[in-house]
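Excluded from the complex is one protein chain; the other protein chains are retained at their positions.
Order as written gives the chain letters A and B; numbering starts at 1 within each chain.
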Amino acid sequence: MTDPGSHTNPPVDGSELIRFDHVTKRFGSNTVLDGLDFSVDAGKHVTLIGPSGSGKTTILRLLMTLMKPDEGTITVAGDQLFPASEKQVREVRKKIGMVFQQFNLFPNMNVLRNITEAPVTVLGMSKDEAEQRARELLDLVGLADKCDAYPTQLSGGQQQRVAIARALAMRPQVLLLDEVTSALDPELVAGVLDVLRDIARTTDITMLCVTHEMNFARDISDQVLMFDSGHVIESGPPEKIFGDPEHERTREFLGAVL
Amino acid sequence: MTSGLWELVLEGIWVTVQLLVLSALLATVVSFVVGVARTHRLWIVRFLAGFYTEVFRGTSALIMIFWVFFVLPPAFGWQLVPMWAGTLALGLTYGAYGAEIVRGALTAVDPAQREGGIALSFTPWQRMRLILLPQAVPEMIPPFSNLLIELLKGTALVSVMGMGDLAFSGNLVRLALQESAEIYTYILLIYFVIAFLLTRVMRGLERQLKAGVGKAPRKTVPAQARVSDGAGAVKVGGGA
């Protein structure tokens, strides 16, 4: 099995990969991110925690260019995302993969084609190579026998694992995980998290993760960022944040969810 | 009725069928081009496509036919043969209604699908071709089926221009026999049979397309009957 996180041009571990400078995002009169600054180093696994509505998901959506910030700049591997031309944005996008809360598999394609379509049409990979790789990835997520199934025939947990394989097939440098277990029935959560733990352990892919699964966050994270009303109020290694939080709000939040 | 008169009717059916096929093809092309343009990210493209649909849905198909037959030739020096003039008028008008169907079905696709496409770095056109259209097209078939029936009824309008379609053949037979009830009953029955066959074909098409996206065909609700989307009612003015 080749390393699913490998990519043609891996950044040096520890160098800065993602950078937010003074990023502000408003929805109407509601300011979700307020002059946010933070950065993520290559190869790190970073988890964003905090109460809902604190702007965690917005950060992932901004990175994926699903929305634009009102102010500030976002840089990925030295390329600026805003402002940038459509072409430039598409280049940066290729470095980023995303797994959604609601899976967002394409119902008109079977599992195999869900995974191979983008490598073939976007990266220009040959169909055989893409399929070969898709089968390896399906094997990794434990769904080798579901190549020909359509998404509607799969359980939520299976769909989500296909979505993880689909994101990895693009060999992204960064993987964004947006509450990937929130839409799953409780008994299906473990399977998906196991796959992600595996990927975190065996690859050098940078992960940016929004989750309410605190045990999972503690397991995989190098760094945890605590968000509240558009700001990072505390950050540090998981042992520190979960074991001995400094900020009052962090204690309250962890007390409520743990 | 003599066999000679029946021959007139048969010729009329043939003209109606040709006109139906040609104008349905043109209307389909217009529907997709204008309907997709209405979801374009540039406002000017959306505006022009919206303007087209407002104008062509705003006017009556019969007036369009008069316009194409009488105003276009002196104005632009085009003298179209009647079949093409009829095709043009019907295709452009019904295409405007079809564009609304296409736009509606495209916007009804879950926005998360678009985001899934962005996350995989598809270009806007790749997203349209690979993700949105394959999911939207099966949903378009029931309203398109209703529109096709309206188009069939609309083809009768060319008889006003003296084109020898099915409705016109009825007028000729009436003049020959000096009797109306029988021939018009036959003509109406023939239209009804054609409409019935078209509905069948479209239903089969829907079943096939839905099987392709792993969905069971839902029970067909006539689009006209949906009160909630009153604005999407498919009945076409001027297309009787």
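Just so we're on the same page, a residue touches a chain if its C-beta (ideal position, glycine included) is under 8 Å from a C-beta of that chain, and two chains touch if they have at least 3 such contacts.
One rule holds for everything that comes next: contacts and distances are computed from a predicted model.
J.: So one subunit is absent here. Using its UniProt record, which name fits best from "Ectoine/hydroxyectoine ABC transporter permease subunit EhuD", "Biotin carboxyl carrier protein of acetyl-CoA carboxylase", "Carbon monoxide dehydrogenase subunit G" or "Glutamyl-tRNA(Gln) amidotransferase subunit A"?
T.: Going by its UniProt entry, the chain not pictured is "Ectoine/hydroxyectoine ABC transporter permease subunit EhuD".
J.: Need the list of shown chains touched by the one chain that isn't shown.
T.: B
J.: Touching the absent chain in the whole complex: find that residue among B:Leu25, B:Ile63, B:Ala108 or B:Ala211.
T.: B:Ile63
J.: On chain B, where is the contact patch with the chain that was removed from view?
T.: 54-55, 57-64, 66-67, 70-71, 74-76, 149, 152-157, 159-160, 167, 170-171, 174, 179-181, 184-185, 187-188, 191-192, 195-196, 222, 224-228, 230-231, 233, 235-240
One rule holds for everything that comes next: only the chains that are shown with their structure count from here on.
J.: For chain B, which residues are in contact with chain A within the complex?
T.: Residues 110, 112-113, 115-116, 118-123, 126, 130-131, 134-135, 212-215.
J.: Applying the document's contact rule, which stretches of chain A touch chain B when the two form their complex?
T.: Chain A residues touching chain B: 64-66, 90, 93-94, 96-98, 100, 102, 104-109, 117-118, 121-122, 150-153, 166-167, 170.
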